[in-house]
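Some chains omitted; the rest stay in position.
Lettered A, B and C in written order, each chain numbered from 1.
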Amino acid sequence: MRPSGRTASQIRPLSFTRQFTAHAEGSVLVEFGNTKVICTASVVEGVPRFLKGKGQGWITAEYGMLPRATHSRNDREAARGKQGGRTMEIQRLIGRALRTAVDLSLLGENTITLDCDVIQADGGTRTASITGACVALVDAFSYMQAKGLLKTNPLKFMVAAVSVGMYQGNAVADLDYAEDSAAETDMNVVMTETGKIIEIQGTAEEAPFSFDEMQQMLALGSAAISDIVKAQKQALGQE
Amino acid sequence: MRPSGRTASQIRPLSFTRQFTAHAEGSVLVEFGNTKVICTASVVEGVPRFLKGKGQGWITAEYGMLPRATHSRNDREAARGKQGGRTMEIQRLIGRALRTAVDLSLLGENTITLDCDVIQADGGTRTASITGACVALVDAFSYMQAKGLLKTNPLKFMVAAVSVGMYQGNAVADLDYAEDSAAETDMNVVMTETGKIIEIQGTAEEAPFSFDEMQQMLALGSAAISDIVKAQKQALGQE
Amino acid sequence: MRPSGRTASQIRPLSFTRQFTAHAEGSVLVEFGNTKVICTASVVEGVPRFLKGKGQGWITAEYGMLPRATHSRNDREAARGKQGGRTMEIQRLIGRALRTAVDLSLLGENTITLDCDVIQADGGTRTASITGACVALVDAFSYMQAKGLLKTNPLKFMVAAVSVGMYQGNAVADLDYAEDSAAETDMNVVMTETGKIIEIQGTAEEAPFSFDEMQQMLALGSAAISDIVKAQKQALGQE
C-alpha cells in the first residue's frame, strides 16, 4: 500500500499551466501532485564562447528551489554564495536531457536558458523540471518561428521524465516525498516520446538492487512516461 | 495621462492569496497588478549569535527574483556566487520594516525569516514584498499562537508599503514599470496602519525634487497605504 | 541636552583637507567632528560595458572602513571575501547622489571612481562621504579641464549631505555616534547647493515617526546643508 493510496503504476495528477508568467518566451507551471515547478525558456541571442562561429545554438538549464519550498527552510543558495552539489547535478541533467531533444544546428547562434524553480517540493522535482521545461521549450520554439527567428522547428522529439523506485519491496512510479525518503532504490528515467532512453540514473539508497528489480522499475517508468507525454501534448493542444 | 490609464492616486488591483504554498507557516502570493511576489514566513527555533541568551526573537528577510521575472533574463544570483547590491539593499529594507512592527521581546528565542521571491516584476517589487510579507507574518504568528509557541501576539501594528513618484511633472501612486523607468523621482514609503512613517526613501532619478513635490508624493503615499492596509485586513478576514 | 552639548541645529566642526594624498586627481580628508573619511576621485579612461559607444561618462563610488575605525574591530571585508549589505547600500547611495550632480554627456567616455574610506568613525560616515566626495570630484574636474580632457565643467551643482534624527523627542542635526545609537529615528538627507532634494532616507529605528517630526527633521537638514555647502565652497576657494 502506497502512502498516497495510489496503485504501483499510478502517477500523480499532472497539470501544465502555460503562460504562467508574462515575460519569458516559454513559461510553464508544472505540477506533479504537490510538486510545483515554474519552468521558463528564455531566448537570448548569441552562444557561449566555446561555440562561437560554429553556426549552431545552445540549450542550457538552471535549477533552484525557493528556500521554503520544503518542509523545513533551506538556506538560499544566493546568500550562501554558491550552488550546492545537488543543484549542479540536477541542472546539468536538465540541460543534457533537453539538448538531446534539439537539433542545435537548426537553432542558429541562439541560446535558450531553461530556468526551473521549485516553488513547492513533494518529491520528483528534477523529473518534473525536465517534463515542464520541455513544454516551455516547445512554446519558445513556436515564439521563435512566429518571429521569424527560426525557419524550421529544431525539436527532434518530446522529452519527459519520471522517478521510479523500490518501496517496501515493490516497484512504484512517481514517488512523492513520503515514499522517496523511505525508498530502497530511487531511479530517474528520462525518455523520448517514442520510448527511447535519454538518461537513466538509478541509486541504491538503502540496499543494492537486482537486475530483475531494475527491469520492473524500467517497465513502470516507460509506461508512466507514455502517460506524461500524452499530458504534455494535450497541454500543447497537439492531441 | 498615466500609461495604465489610472488616476494619479489610483493603485493597481491588489490581491493576496494566503496558503499559496504548503510548507511555510505563512505563505502569501501578493499581486500589485502584474507584479507578483511569493512571500513566506518561516519560523525557526533559535536566534542569531548576537542575540543568544537575551530572551528575545528576531525577524529577518531575504529577497530574490526568478531570473526571468523581468523583461530580459537576469543572471541567477546563486550561479553568480553573490547577491547584488540591489538585492542586499532591498532585503535589508524588508527586514528593518517588519522588525519595527514586532515586539521582539514577546517572540521568545525564535527567528522568523521572511522570503520574498518575485516571480513576475512590473515595478514596485520591494513595496509589494513588504506588504505581502506582513500578511505572511500575521499568519505565522497565528500558527505560533495556535501551537502554543506564543502567549501573546507580538505584532504591534500592520505595515504596508507603496511607491510614489513624479512622472511627467505629476505625483502618482504605485508606479508600474513603464512609469518607474521614466519617472523623475521615485519614493518608497513604508507606513503603519495608523499612518506613521516607518521608512521613507526618495531618490532623484532624473532631477532633484523640491519640498513641495515631496509633500505631494507623501500625501499620495499615505492615502494609498490606507487602501492597502484595508486590503491586507480584508485578506486576513479582519474586516 | 545633546551629549556633545551642541544645540539642536548645530553641526560638528567641519574641515576639508584637499590634496590629502598625492596620487589621486582629487583627494580630500573630510572631518565632521571625529568622523574622518578619505575621499579620492580617480579618473580612468573608458566606461563600463553597458555604456560603451554611447558617448557619455560614468561616476561610481566605493566605500570602506578600516577595520579599527570603530570602537571595536570589525572584520576586514577583503579578508571575509565580500562586501556586506551595509557597505553595498552606502556605496550605491554615494554613487547615485554624485551622478545626479553631473552632466554625464559632458564627461566624455571617462569614468570617475569615488573611493570613500573611513579612517575614524563617529556617526554620519555616509553623509560625510558624499560631502567629501563632492569636493574631490570638483578637484578632479579641475584637473581634467587643466589637462584638456574636458571642454566644459560637467558639474551641475554642488552636493552635500547630513544626517538628522529624533533624539529624546527632539529633532537634531548631524548626529554623532552617541546620539545615533540611541536615536528614535535617523534620516539622511542629500541636497543640492540650491536646496533641492537628491535623496532622503528616513528610518524608524525605535518607533515610527509622524509627518510633523519628518518636517522638523527636514527643516534642520536643509539648514545644515546650507552651512555645509558654504564650507565646501570655502575649502575650494570659491567663496
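We adopt the following convention: a contact is a pair of C-beta atoms (placed from the backbone, for glycine too) under 8 Å apart; a residue touches a chain by one contact, two chains touch by 3 or more.
Just so we're clear, the structure is a prediction, and the values are computed from it rather than from any experiment.
A single sequence accounts for all chains of the complex, and while 3 copies are shown, the assembly in the file contains 6.
The rule is short, and it goes like this: only the chains that are shown with their structure count from here on.
The central chain here, found by comparing per-chain C-alpha centres with the mean of all protein C-alpha atoms, is B. Chain centres were defined as the mean of their Cα atoms; on that basis the chain farthest from subunit C turns out to be A.
Rounded to whole angstrom units, the spacing between the C-alpha centres of subunit A and subunit B is 33.
Distance between subunit A and subunit C, defined via averaged C-alpha coordinates, is recorded as 50 Å. Among the residues of subunit A, those in touch with two or more other chains are 81.
The part of subunit C that touches subunit B in the complex is made up of residues 82, 84-86, 88-89, 91-92, 96, 100, 157, 191-192, 196-204, 207-211, 214, 218, 222.
Taken together, the subunit B residues at the contact with subunit A in this complex read 21-24, 27, 34, 36, 38, 40, 42, 44, 62, 64, 66-73, 76-79, 81-83, 87, 113, 115, 117, 119-120, 122.
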